[in-house]
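Heads up, one of the protein chains got dropped from this complex, but the rest are sitting where they should.
Lettered A and B in written order, each chain numbered from 1.
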Amino acid sequence: MKRHLLEAADLDRDDATLVLDTAAQIDASLAGREVKKLPTLRGRTVVNLFYEDSTRTRISFELAAKRLSADVINFSAKGSSVSKGESLKDTALTLEAMGSDAIVVRHSASGAPHRLAQWVKGSVVNAGDGTHEHPTQALLDAYTIRRRLGRLDGVRVGIVGDVLHSRVARSNVGLLHTLGAEVTLVAPPTLLPVGVGSWPVEVSYDLDAVLPKADVVMMLRVQAERMNASFFPSAREYSRRYGLDARRMAALTDEAIVMHPGPMNRGMEIAAEVADSVRSTIVEQVANGVSVRMAVLYLLLGGTPS
Amino acid sequence: MAGSSPAAPSNSEARSPAAPGVLLSSADVARVVDRMAHQLIERVAAAPADGATEGLADLVLVGIPTRGAPLARRLAARIEAFSGTPVDVGTVDITLYRDDLRLRGVRALEPTLLPDAGVDGRLVVLVDDVLFSGRSVRAALDALRDLGRPRAVQLAVLVDRGHRELPIRADYVGKNVPTSRHQQVKVRLAEVDGVDEVLLTEGQQ
Partner (left out) sequence: MTILIKGARPYGEDAADILLKDGLIVTVGEHLEVPRAEVVDAGGLIALPGLVDLHTHLREPGREDAETVETGSRAAALGGFTAVHAMANTDPVADTAGVVEQVWRLGQEAGLVDVVPVGAVTVGLRGERLAELGAMADSAARVRVFSDDGQCVADPALMRRALEYVKAFDGVVAQHAEEPRLTAGAQMNEGDRSSRLGLAGWPAAAEEAVIARDVLLAGHVGARLHVCHVSTAGSVEIIRWAKSRGVRVTAEVTPHHLLLTDACAESYDPVFKVNPPLRTDADVAALRAGLADGTIDAVATDHAPHAVEDKESEWAQARPGMLGLEQALSVVIETMVEPGLLDWRAVADRMSVRPAAIGRLTGHGRPLAVGEPANLLLLDPSYRGVVDPAALASRSRNSPYAGRELPGRVVATFLRGTATVMDGKAQK
């Protein structure tokens, strides 16, 4: 493992598998226990440095760190020196001077975690940067797929929606490819990056053609404000062409699962009856996120000689 | 599990270190396991702590991976063969409870599996291959504490090589081996290594 987890490409196949296996062992060893806490990272300090609001991701990392007995500091950009104009670098060096061993960072600027990693000695975990990557989301998605379907190699995954602006899509494309899955991106051409031709994926503009062949359908959040920038004409047209409703869900094979990184726009990219169906892994994804993040923190921090 | 940190003297190194070579052959391992099974039957069945206990049915053998796990299964099989009573077996992975992560780095986790009946109120015998510093046992005790509340915990090891760093002793010992700290005790078991044997080598630590 590298010292930081900044993007899916930081994990080769062995590393990624180690994370998933470790998460599985942690899950198994904590299952049914009253005391869901391990002493592994006692005395280590994990800082959640969040420049964007993301309560669910922050809580997931916080829980993961606390279950490993690390001390957790939540540093939100709001109401802190950051809002008074302190630079990212000064903030990072301040946190490190206070003894942080790892910084979990969420930032609206793509590459901000890379910059942090150039400045600090501890580990940096990317918890989502701009429209770049969100590698722990991809790990928890891969973990969820493996638990549901028993494998990742050869699994056919359709990723549907706003790929252009999605860090979840970028990380999933990279990680799923590393783990041997076959990814098809489905989106209107306006929501695909110009350079998508160089990605290790198939591209389709037709959701109905992809569904019957998919083992996994991963729906991405589509923000209605994209409509105002003419990425698509209207929410209704988007939903009609690229939304997953009960009729479309019926085209899936019996084993196929439906995923969503949350938060969902019910009625936009996903219909309520799909989100609440037995195919849906949306709640599992949240639970698995904690285990996967525990595995990541353990593997990044556990082995760092002080 | 073989530790590697500096040690205070204990019983086993009061004598001069053993010569490198084969400490136990395949047949020796089988004989030692049998003897330990007999000792367990004798003491567990004979010494219930209070009226509520019921001897062997109360016993859970919990192996410490890697090699403590198959060792626990073997002991359970021999106890059943000798006494006719099946014995519960489990494993407890101690990786996330180690105190030497900063020094040794991460390793892959192994399963923690307990019998359905759990460990609460029962006699747990931890099983490991080698007793050295005692730190693995300390970690296993911590892990066990998070898993339940046994009535009592005992320790069975195939080899005690001395150099304890903690106030820990084994209740059942297959073989005591005087060693120097730089020597290595290597336990190989068929389930993991394809062969049963215990070697003493002049490893550099």
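Everything that follows uses one rule, which is that a contact is a pair of C-beta atoms (placed from the backbone, for glycine too) under 8 Å apart; a residue touches a chain by one contact, two chains touch by 3 or more.
Just so we're clear, the structure is a prediction, and the values are computed from it rather than from any experiment.
Asker: List the displayed chains that the omitted chain touches in the full complex.
Answerer: A
Asker: For the chain not shown, which residue from A:I73, A:V196, A:M227 or A:M264 touches it across the whole complex?
Answerer: A:V196
Asker: For the chain left out of this view, which of A:H4, A:R67, A:R106 or A:H132 touches it?
Answerer: With A:H4, A:R67, A:R106 or A:H132 as choices, the missing chain is touched by A:H132.
Asker: Out of A:R167, A:R221, A:H260 or A:R293, which is the one that touches the chain we can't see?
Answerer: A:R167
Asker: Take the complete complex as the reference. Which residues in chain A touch the chain that isn't displayed?
Answerer: On the side of chain A, residues 87-89, 107-112, 114-115, 118, 129-133, 167, 170, 193-199 touch the unshown chain.
Definition applied: only the chains that are shown with their structure count from here on.
Asker: Could you please state the distance in Å, as a whole number, between where the Cα atoms of chain A are centred and where those of chain B are centred?
Answerer: 41
Asker: In their shared complex, at which residues does chain A touch chain B?
Answerer: 1, 18, 21-22, 25-26, 28-29, 33, 35, 37-40, 68, 298-299, 302-306
Asker: Which residues of chain B touch chain A in their complex?
Answerer: 93, 96-98, 101-106, 108-113, 142, 146-147
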